[in-house]
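In this view, the complex is presented without one of its protein chains, the others remaining in place.
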Amino acid sequence: MTLIDLANPTRFLALTARLLPWLAAATVILLAIGLYQSALAPDDYQQGATVKIMFIHVPNAWLSMFVWGVMSIASLGTLVWRHPLADVAAKAAAPIGASFTFLALLTGSLWGRPMWGTYWEWDARLTSVLILFLMYLGLMALWRAVDDPSRAARAAAVLTLVGAINLPIIKFSVDWWNTLHQPASVMRMGGSTLDKSFLIPLLVMAIAFTLLFVTLHLAAMRNEILRRRVRSLQMMQASRVAFSSAGPREGSASNEVGAA
Amino acid sequence: MSLGPYASFIVTSYAAAALVVVILIFWIVLDHRNQTRRLRELDRSGITRRSGRGAMDAS
Amino acid sequence: MSGSNQGKLQLSGRGVACVRGGREVFSGLDFAAVSGEAVAVTGRNGSGKTSLLRLIAGLLIPAGGTIILDGGDAEMTLPEQCHYLGHRDALKPALSVKENLAFWADFLGGERGDAAASLTAVGLDHATHLPAAFLSAGQRRRLSLARLLTIRRRIWLLDEPTTALDVAGQDMFGGLMREHLARGGMIIAATHAPLGIDSRELRIGGAV
């Protein structure tokens, strides 16, 4: 299967149908292993058992950026290569990416509460993720604001790419803003290298969540293709009504064509 | 395994992650059902795609 | 039917004047119409055809003169007994055909039950659940006509009603208008094209 083959939505649907069960199974197995290992992981000498939050926080934070990367590539696909599935991929990824980013924020603040004493700290990293979350929501609002998906696709693609360029700048300025105001008061997860007993479950969880994203993304893309198919068929149906009202004979004729 | 004094925070984060993922899955499955149902209804009312690949839609 | 079992309607205007944007569009206009009659308001562009309809509909305030309705429902004002079909279709693209019609039926006091029959009458019964955004200009016009049927008002104020309608649509609309007149309704239509039914012409702004 090359990228050209995938350009045909019908072939893509067939491929998805074959791939999805395997992907789902792999995700479940990896998640089970990851959860088991993170349950067995020892407590951190500084943070105690709260370090377990890391095993879901970090994969979600990783995915929040990874999904934006996927959307950026898809946007390039829309603008440069005009790949017909690119904007489907970009649109389907946005809500999933937003969910992962939300989880990263939520688990981050639940992790921060025992560590810092507040749920929210205007810490550079958390703040950057918050801005990323807002950008995801803005992108979803953009997709929702325009009824015609192919028209929305261009605008969303431009916004996604501008976001991808802007995110490092935002990250940098937030870092600068943060250190300007409160020099290194926030204790982050030990600066030293992670112990192996944490690293392995973390890696497994990260891979499991990535697989989860791929599975959900493919399924959401399939839905999006079907949604567009429904839309174009409905528009055909709307225009057909004009014919059938011209006379009953024509209407029944078109029905027969459909039934054949 | 003991979760220490902050057990509730750990459990809440895992539960929230599970909840959000389940909602996502639920939404995607429901959406799929809706779209296929609409396609079937359209098919019944005699509207098919010009390319005539209606048979592939079921897959 | 609200039409036939009520008395004769007589709409009359005396010395009606209309000023828009500081410019006098027309003045001293006298006109009359009775139930069962269609009046075709004609005139060149800018002669005030639309303004006259909007004056009757109460959407503009006359600069002079009076417009009186005799024989109507005494409890209702003139605009409340009219249905105005303007250039714009008053449809929400986000709502389905059925939802659009049901809203106006609820809001303007029509029968929801009539909605389905009206949609069949104008040839939109296959599209009831589709968003109005999918409709073509002619189909949107047809949906407006369905609203005209659902909300039974004795006086129809029609502004270029046949624009965007195809030949079959114009035939259908002619039939609807004849039915309305037979039921004791009144039609006042601003039009360039022939209306498709017997009508009395009211020419305004004759001086060129």
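Chains here go by letter, A, B and C, matching the order in which they are written, and residues are numbered from 1 within each.
Please note the rule applied: a contact is a pair of C-beta atoms (placed from the backbone, for glycine too) under 8 Å apart; a residue touches a chain by one contact, two chains touch by 3 or more.
Going forward, contacts and distances are computed from a predicted model.
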| item | value |
| --- | --- |
| Chain left out of the displayed complex - its UniProt protein name, from "NADH-quinone oxidoreductase subunit K", "Glutathione import ATP-binding protein GsiA", "Heme exporter protein B" or "Sodium:proton antiporter" | "Heme exporter protein B" |
| Contacts of the hidden chain among displayed chains | A, C |
| Among A:Trp81, A:Tyr119 or A:Phe172, residue touching the chain not depicted | A:Tyr119 |
| Identified contact with the non-displayed chain, of C:Gly13, C:Gly72, C:Gly86 or C:Pro161 | C:Gly86 |
| Among A:Val146, A:Ile200 or A:Met235, residue touching the chain not depicted | A:Val146 |
| Residue of A:Ala26, A:Ile131 or A:Met236 in touch with the missing chain, whole complex considered | A:Ile131 |
| Hidden partner chain, residues of chain C it touches | 20, 54, 57-60, 76, 79-80, 82, 84, 86-95, 99, 102-104, 106-109 |
| Touching residues (missing chain, whole complex) on chain A | 109, 118-123, 127, 130-131, 134, 137-138, 141, 144-147, 174, 177-178, 181-182 |
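To be clear about the criterion, only the chains that are shown with their structure count from here on.
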| item | value |
| --- | --- |
| Topology of the chain contact graph, where touching chains are joined (line, ring, star, complete, other) | line |
| Taking each chain's C-alpha mean as its centre, the one farthest from chain C | A |
| Pair of chains ranked first by number of touching C-beta pairs | A-B |
| Averaged-CA centre spacing for the pair chain C and chain B, given as whole angstrom | 48 |
| Multi-chain contact residues (two or more partners), chain C | 126 |
| Shared interface positions of chain B, touching two or more other chains | 45 |
| Residue ranges of chain A touching chain B (in the complex, touch as defined) | 10, 13-14, 17, 39-40, 43, 48-50, 52-53, 56-57, 60, 95-96, 99, 102-103, 106-107, 110-111, 113-114, 212, 216, 219-220, 222-223, 226-227, 229-230, 232-234, 236-237, 240, 254-255, 257-259 |
| Interface residues, chain A side, partner chain C - complex | 147, 234-235, 237-242, 244-247 |
| Touch list for chain C against partner chain A, complex | 93-94, 122-127, 130-131, 133-136, 138-139, 142, 166, 168-169, 172 |
